[in-house]
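With one protein chain removed, the remaining protein chains of the complex are shown where they sit.
To keep things simple, chains are lettered A, B and C as they appear, and every chain counts its residues starting from 1.
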Amino acid sequence: MQTAITSLGPCSIPSPLTRCAQNFRRDNERVLCDDTLSSVQKTQEKKEELASFEVAGARSKIFFDPRTTKAGIVTCGGLCPGLNDVIRGLVMVLCYNYGIKNVYGFRYGYEGLVPSFGRVPEILTPEKVASIHKLGGTMLGSSRGPQDVGVMVDTLVEMGIDILFVIGGDGSLRGAGEISDEILKRGLKKAVVCIPKTIDNDIMYVDKCFGFETAVAEAGKVILCAHAEAQGALNGIGLVKLMGRDSGFIACLATLACAEVNYVLIPEVPFKLEGPGGLFEHLHARLNQRKHAVIVVAEGAGKNLVGEAGMDASGNKKLEDIGTYLRDRINGYFKKINVETTLKYIDPSYTIRSVPASTQDNVYCSLLAQHAVHAAMAGKTAMLIGRWHGRYVHMPIDLVTHGRRKVDPQGELWQSVVEITGQSAHFQ
Amino acid sequence: MQTAITSLGPCSIPSPLTRCAQNFRRDNERVLCDDTLSSVQKTQEKKEELASFEVAGARSKIFFDPRTTKAGIVTCGGLCPGLNDVIRGLVMVLCYNYGIKNVYGFRYGYEGLVPSFGRVPEILTPEKVASIHKLGGTMLGSSRGPQDVGVMVDTLVEMGIDILFVIGGDGSLRGAGEISDEILKRGLKKAVVCIPKTIDNDIMYVDKCFGFETAVAEAGKVILCAHAEAQGALNGIGLVKLMGRDSGFIACLATLACAEVNYVLIPEVPFKLEGPGGLFEHLHARLNQRKHAVIVVAEGAGKNLVGEAGMDASGNKKLEDIGTYLRDRINGYFKKINVETTLKYIDPSYTIRSVPASTQDNVYCSLLAQHAVHAAMAGKTAMLIGRWHGRYVHMPIDLVTHGRRKVDPQGELWQSVVEITGQSAHFQ
Amino acid sequence: MQTAITSLGPCSIPSPLTRCAQNFRRDNERVLCDDTLSSVQKTQEKKEELASFEVAGARSKIFFDPRTTKAGIVTCGGLCPGLNDVIRGLVMVLCYNYGIKNVYGFRYGYEGLVPSFGRVPEILTPEKVASIHKLGGTMLGSSRGPQDVGVMVDTLVEMGIDILFVIGGDGSLRGAGEISDEILKRGLKKAVVCIPKTIDNDIMYVDKCFGFETAVAEAGKVILCAHAEAQGALNGIGLVKLMGRDSGFIACLATLACAEVNYVLIPEVPFKLEGPGGLFEHLHARLNQRKHAVIVVAEGAGKNLVGEAGMDASGNKKLEDIGTYLRDRINGYFKKINVETTLKYIDPSYTIRSVPASTQDNVYCSLLAQHAVHAAMAGKTAMLIGRWHGRYVHMPIDLVTHGRRKVDPQGELWQSVVEITGQSAHFQ
Partner (left out) sequence: MQTAITSLGPCSIPSPLTRCAQNFRRDNERVLCDDTLSSVQKTQEKKEELASFEVAGARSKIFFDPRTTKAGIVTCGGLCPGLNDVIRGLVMVLCYNYGIKNVYGFRYGYEGLVPSFGRVPEILTPEKVASIHKLGGTMLGSSRGPQDVGVMVDTLVEMGIDILFVIGGDGSLRGAGEISDEILKRGLKKAVVCIPKTIDNDIMYVDKCFGFETAVAEAGKVILCAHAEAQGALNGIGLVKLMGRDSGFIACLATLACAEVNYVLIPEVPFKLEGPGGLFEHLHARLNQRKHAVIVVAEGAGKNLVGEAGMDASGNKKLEDIGTYLRDRINGYFKKINVETTLKYIDPSYTIRSVPASTQDNVYCSLLAQHAVHAAMAGKTAMLIGRWHGRYVHMPIDLVTHGRRKVDPQGELWQSVVEITGQSAHFQ
């Protein structure tokens, strides 16, 4: 596992931060990637090196001269709570703590770096961003999909941007990696630092993405509504589709939060609908006994049931809608067996992802932004700010874009969900 | 206008409430239906009687003997914030203030009064209802549509129920009127008192239905999400469908609350899509100028555009979905003229109507419940608790079921909306 | 009762609002002050004129020419939720609907109108106020107490301000009346229009002050905390002091909202602590039975128990603190009789009055602001925007500054409170 961070060169400029020496972090402060005792012992026995991450934080000597440095910020992909918090945090730390005078916001994702689209970058100041965290969404706008890397680097060169902060998901991180490669290939001294964004919380080696906790809280409220609807009618069924293309984290955590869910369906755990032990049989039994039921389904669940349906603009595979599929199949099943049911289907994704960030995410976004600026000013590039086992660390971009973090069907999280819902061993 | 309240007979039992004499209300306390000066003067000139409502409140002498009285509660129709608050309030006042010992909750709407459905009524106690207002929905369940009136009255007789509280909308109020008629026809002494429920806030002579303010607050949050989504993409359009089959109150109030809406479409004001002055033209101009737009449409708006689609279980006419219709038409329009737009459509109805009541609605439901019990104990029947010009009053059921309250296109509310959105005179 | 509105002169300029004729209000649209049937009949019998209020709303002809009109806004007295909403609303309607180009915000209350304080007025634009309603407090700052009226009018003259909007309480309204008198005495054509502010909700003829519902909601949350604290210890007592110098509206409404209060003490209803039927005796009995109790006291309650303590800067009489007085007396009582109790005292006033406005108050403040601008542009002065029986009306300033609205101990509101708490007839 490659965890060394690319550096633009030696740091010789004293940090303008007024810390005393021991309050700065050093590059040799590292934490283990795998902190289980057995893994460490095994590595020792094999005489191998222990994989570790560089700890984030301010460095006493920095690479860029704050008096002349220009920074740019771009937000890419779908909305996620906290985007404005991260933008705000970056601007505040750049301007107030490092004294940077020029910060630009690129409009509408990577399109904002491509002149032919005609999106004029916005000059960002502390005054302009002071209250944006009260609002959901991103003040810069966003877009999906890649743009020509050469053209984007040309824009950085023409505008004299030294540091590019990219806030985006999997695809956008790959894009940032390509921008960084092109910069290095051209022998330029420009840093590309990412703050990973995915409401699904499925980025490798990042134990919590910003906005995730806000999303879970909103999802929990929706489940309570589904529960009220289910109880409101005889044989009422509340069916909620939540985000989670490849991983069921939101579905699992929201279920743990509100404790009113009877069935959770996630991408990591296949399930069947019909026959002995299938969802229909258990749902029927539940209705007979309790007269109502709540089902939560992650959008990527049941891949064995629905087909794929092309690609979206970011190049992610699109799935047929499992939510409406399940709604129709459940309604069909009970109609066939002549049981009157009332199913209420709720698909709240826009109202989950576009709310302002919760307090916890306010804090988290502030800290991510601080660490991103510290890293960039120290000339680190092709990296992202991660949080691993509760610690802020530097991670090379290509480390995290090779896969997705998933709910472990053997792990305690899934077991906790199964035991809280009581769905254990039922239809799997 | 008929505003006399039917009474089961003279009140001779002293109220168990420990008020002094002047703190009880008298039946001759009345407030004007129309309090405009010109209307009163006109009536005076014509020597006609001024129409007025009986003021609600506790009476010093009551009709029913609390030691033996049995009460029943039923909730009908769709969910609305505050249902549990009203149930809770009724039980608390009946048990704690009047000392009633037997309160039954009928399950799943009027079906609960029809033995053949097999829904066993629930015994309601202060302990059982103490925390139900923290939850959305109705603890009793609900159903739509009428049931056999004779059978329902038989049930009341068999169970010895003296007072039936009906919490429901237009159709359910009519049902309650029929139950009351049947009771009177049989010469029985049973009161039927209603608390009107409609999230659309469109009951005649009721200036605010319970749950409405909660719904407006929730709708306002959704509009902010739509705004974040609209801003999040170039030429982003946020389209929100809100409740309002015949009246646009939620759409109007939610628009005033969040001040981010550009177009509000309500049933009371026809509009056109195409051609000069139509919605499309204005929307296009708005996108050119500001790059994003937010549209709120009440479900009953644009009846001239969409067709009807049968009846629902309550016997209300069903409309084709104006929300998806608008979505498709707007997308089609911009596709045809080759303008790239990103429309996000949000239909949040279940998550608006099934949340717990807000503080204001907690208070309002408490007061409605208190007044309903006072009225019922005084032997008033075939009536509902209204609030007119800020006052709690008694209203005969048939007064309010002959029409619906609507947003006046000439009134200040609609003008306020038009002036806040800036859509004034644009496409109407 | 004097309800005629002072006018600066005839209106001859067509309104820039694009309404059709019937959508404007006329000055002869009036609503009754007293809409009870008996009162109207009595007036008729005496052949007296019916007192009535002028209905608020846009006029088709206006007094001020929008192309040249300058407006100023000042906020006075203590904080109240919604101040920023009203400022925002005024600026939006002035600029967007009437096309006014110059709007000034005076800083720190009436001090901002007195040049010797050196507070430079702020130029207010729609951009600057767009998000201020997300924040509590007032962006303009405030101060208490009167300033020299002549000097303030001089400032208006020098700055060329045509319309002054005053957002303030009792004392500030009197101040606005004096400014208006001075303007008229000098023969100037300047309008002074007030939006009444008092978190106590005790302004005469105003059935709900802005911010009041937000305050009630916040107070309700605090009472739930007091309840949790009371239940958390054996013989736990939660004591909450709420606003209400002369009237107990917040205490009453918050009690109805959360239904966990056992004793409500308000200025309008005297009470005693000791002896048979006193608070202590009842509290002791309650603890014996239920092991915990919650008491809510309005700051102006128990005037017979505590003394006065000078004046505050606004010239309001200051009272000794009834909250800490009660805390100490209750603790003393139980100590004397050797009953171990745990009293938690909560005085949340700052955290109630300085929160952002709730959705309902967002709407209400928007509408108050719209109506204030309509009235001012029509040349009305020495008036305030009231809401009476749910209607927006124009009221002369001096009508409302002669007294305070109070909770009627014989009315249904207080009886509802007494019956919900169960404190009926106990210690009064």
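We take it that contacts are C-beta pairs under 8 Å (C-beta built on N, C-alpha and C of every residue); 3 or more make two chains touch, one makes a residue touch a chain.
Predicted, not measured: the structure shown is a model, and the values here were computed from it.
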item: Partner chains on view for the chain not depicted; value: A, B, C
item: Which of A:13, A:31, A:159 or A:204 contacts the chain that the document leaves out; value: A:31
item: Sole contact to the chain not displayed, among A:69, A:231, A:247 or A:362; value: A:362
item: Chain not shown: contacting residue from B:18, B:41, B:68 or B:131; value: B:131
item: Absent chain, residues of chain A that touch it; value: 17-19, 22-23, 25, 28-32, 35-38, 40-41, 44, 50, 52, 56-58, 88, 92-93, 96-97, 133, 207, 213, 216-217, 220, 253, 256-259, 358-360, 362-363, 366-367, 370-371, 389-392, 409-410, 412, 415-416, 419-420, 422, 424-425
item: Chain not shown, touching residues in chain B; value: 131, 134-135
item: Touching residues on chain C - with respect to the absent chain; value: 79, 107-108, 111, 119, 135-139, 141-143, 221-222, 224-229, 231-234, 236, 291, 344, 346, 348, 350-351, 354-355
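The rule is short, and it goes like this: only the chains that are shown with their structure count from here on.
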item: Most distant chain from chain B, judged by the mean position of its C-alpha atoms; value: A
item: For chain A paired with chain C, centre-to-centre distance based on mean C-alpha positions, whole Å; value: 45
item: Chain A-chain B separation of Cα centroids, rounded to whole Å; value: 41
item: Chain B and chain C: spacing of chain centres that average the CA atoms, whole Å; value: 29
item: Shared-contact residues (touching 2 or more other chains) in chain A; value: 135
